[in-house]
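Every protein chain except one is present and positioned as in the full complex.
After this line comes chain A, so read on.
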Amino acid sequence: MNVTINGQRYELEEGATLADALERFQSPSRGVAVALDGAVVPRDRWRDTELTTAATVEIVTAVQGG
């Protein structure tokens, strides 16, 4: 199925979880937060949150600013 991670499209297997998406994106696991379809998903739920096709995942981190 197709999911969008930080604006880029990825092909993931059916039943893939948010944790799989982070791994596929090669995201660092510390210092990041994840929104699925516009809502924050806490870290302890990444493993059991299944994605559906056309899901939009945003992975954000702290950068220089302000």
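Criterion: contacts are C-beta pairs under 8 Å (C-beta built on N, C-alpha and C of every residue); 3 or more make two chains touch, one makes a residue touch a chain; residues count from 1.
We adopt the following convention: contacts and distances are computed from a predicted model.
According to its UniProt record, the chain left out of view corresponds to "Thiazole synthase" among "ABC transporter ATP-binding protein", "GntR family transcriptional regulator", "Thiazole synthase" or "ABC-2 type transport system permease protein". By the touch rule set out above, chain A reaches the unshown chain at residues 6-8, 25-28, 30-35, 38-40, 42-43, 58-66.
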